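After this line comes chain A, so read on.
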Amino acid sequence: MIDTIIGHYNYWVVILLMMAGFYTVINRGNLIKKIAGLNIFQTSVFLLYISIGYVNEGTTPIIAEGFTRYANPLPHVLILTAIVVGVSTTALGLALVVRIKRAYGTIEEDEIHDKDMSL
Partner candidate 1 sequence: MIEQNLCLLLVVIPLIAAPVTAMLPAGRTPWFFTLTITWLCFVLSIWQLTIVLDGSTISYELGGWAPPWGIEYHIDALNAFVTLIVSGIAAITLPYALRTVENEIQRRDTSLFYAVFLLCFVGLLGIAQTGDVFNLFVFLEISSLSSYVLIGMGQRRRALTAAYQYLIMGSIGATFLLIGIGLIYAETGTLNMQDLHQRLQPILDHRTVHTGFIFLVVGIALKLALFPLHLWLPNAYKYAPSAISVFLSATATKVAVYVMLRIVFTVFSIDFLKITSTEFIFLMLGAFGVLVASTGAIFHYDIKRILAYSSIAQVSYMVLGMGFASTLGVTATVVHMFNHALMKGALFMAAGAIVLRIGSSKFENIYGIGRQMPWTFAAIFIAGLSLIGIPGTAGFISKWYFMLAALEQQAWLIALVILFGSLLSVVYMWKIFEALFFHRPTNTSPPVSEAPLSLLLPMWTLVLANIYFGINTDLTVSVAETAVRLLGITAYHE
Partner candidate 2 sequence: MSDQHLLLLSILTPFAGAIGIVLLRQRPNLREAVTLLSATLVCIIVVTIFMRFDNAGLMAVDIAEPLPGLKIRFEIESLGMLFALVASMLWLITSIYAIGYMRQHKEKNQTRFYAMFAIAIGSTLGIAFAGNLITLFLWYELLTISTYPLVAHAGNKKARHGARTYLGILLGTSIGLLLLAILITYNVAGTLDFQQGGILAGKLDPAWSGLLYALFIFGIGKAAVMPFHRWLPAAMVAPTPVSALLHAVAVVKAGVFTVLKVTIYIFGTDFITSSGANDWLIWFAGATILLASLIAMIQDNLKMRLAYSTISQLSYIVLGALLATNTSLLGAALHISMHAFAKITLFFAAGAILVAAHKTDISDMGGLGRAMPITFGAFLIGSLSIIGLPPFGGMWSKWYLGMGMVETGQWLLLSVLLASSLLNIAYLLPIPARAFFGKAPDGTTHHRIKEAPPSCLVAMTITSLACVLLFFYPDPFYELAMDIGGTK
């Protein structure tokens, strides 16, 4: 029992990060904090991928003398792509926040809401 829990520690880290990020996205009214939360949320998934690519006693997937077991390289490659997607999402999100700040003068969700309603 304990072994399973400890043995899957990578999953616990992933779940913890995921929940923390998700909570931030939903709960925070500040638009930048939301994006930070989104980032944590996405990063937890990257960790999930990378950790499942690990093979017991495997080494980095570069062919070399004396090694027969390698980690699975494919998840790493996939995550490189996903990181790019994540970075562009963050960049775009922040750009939108800048524009929102210019248009509304605030980046707090409830204040923006009030300004829209008062029109």
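Just so it is clear, a contact is a pair of C-beta atoms (placed from the backbone, for glycine too) under 8 Å apart; a residue touches a chain by one contact, two chains touch by 3 or more; residues count from 1.
Basis for inclusion: all candidates are chains of the complex that A comes from, given by their letters.
Bear in mind the structure is a predicted one, so any value in this text is a computation, not a measurement.
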| item | value |
| --- | --- |
| Candidate from this complex that touches chain A, chosen among 1 or 2 | 1 |
| Partner candidate 1, residues of chain A touching it in the complex | 22, 25, 31, 34, 38, 41-42, 45, 48-49, 52, 75, 78, 81-82, 85, 88-89, 92-93, 96-97, 99-100, 103-104, 112, 116 |
